[in-house]
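Just one protein chain is left out here, and the rest sit where they should.
Up next is subunit A:
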Amino acid sequence: MVLNDQIFPSHSKIPRPPVSLLEFAGKLKAAQDGLKTSSVDLIVKLDGIRYYGISGIKERIRIASKLGVEKILIGHLETNSITELKNRISLADIGLAQDNELISRSELEQAEPAFIIATAASLICQKKIGTELVSRLEEIQYEKI
């Protein structure tokens, strides 16, 4: 289960501002306490790099760790921020989300994170296939007419 730290309702393309650190801690603790099965892992997604910077990411990772949430995903990265992130934080145990079109999957791969969740690439691919399918169906319809 991925829980992001944006103010609700969260946005995919341009992230909303993050919740405060206290709210962040409360949400993580409530989620941890609410887990009822060992088959679910809680992943916290930090979406506010443009608001709280790398130092904010470090703070939130420390809070998450203190609350027993070890799986971290960082989202809403851009080409400029990925280099600085890689230089200042070990990404060996951290995942990166390719959730916008400002950064490519290959750029994230170069940072050698623990894992990548490429939602933006999936959406683009899905849209492309859908568009092609609709075009083809329209062609067939036209041929019939």
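The rule is short, and it goes like this: contacts are C-beta pairs under 8 Å (C-beta built on N, C-alpha and C of every residue); 3 or more make two chains touch, one makes a residue touch a chain; residues count from 1.
Just so it is clear, contacts and distances are computed from a predicted model.
Selecting from "Membrane protein", "Putative hemin import ATP-binding protein HrtA", "Carbohydrate ABC transporter permease" or "Carboxyvinyl-carboxyphosphonate phosphorylmutase", the unshown chain of this assembly corresponds to "Carboxyvinyl-carboxyphosphonate phosphorylmutase" (UniProt protein name). The residue from A:V2, A:A25, A:I54 or A:A114 that touches the chain not shown here is A:A25. Within the whole complex, the absent chain has one touching residue among A:L67, A:I82 or A:A97, and that is A:L67. Mapped onto subunit A, the footprint of the missing chain covers residues 18, 20-23, 25-27, 29-30, 35-39, 52, 59, 62-63, 66-67.
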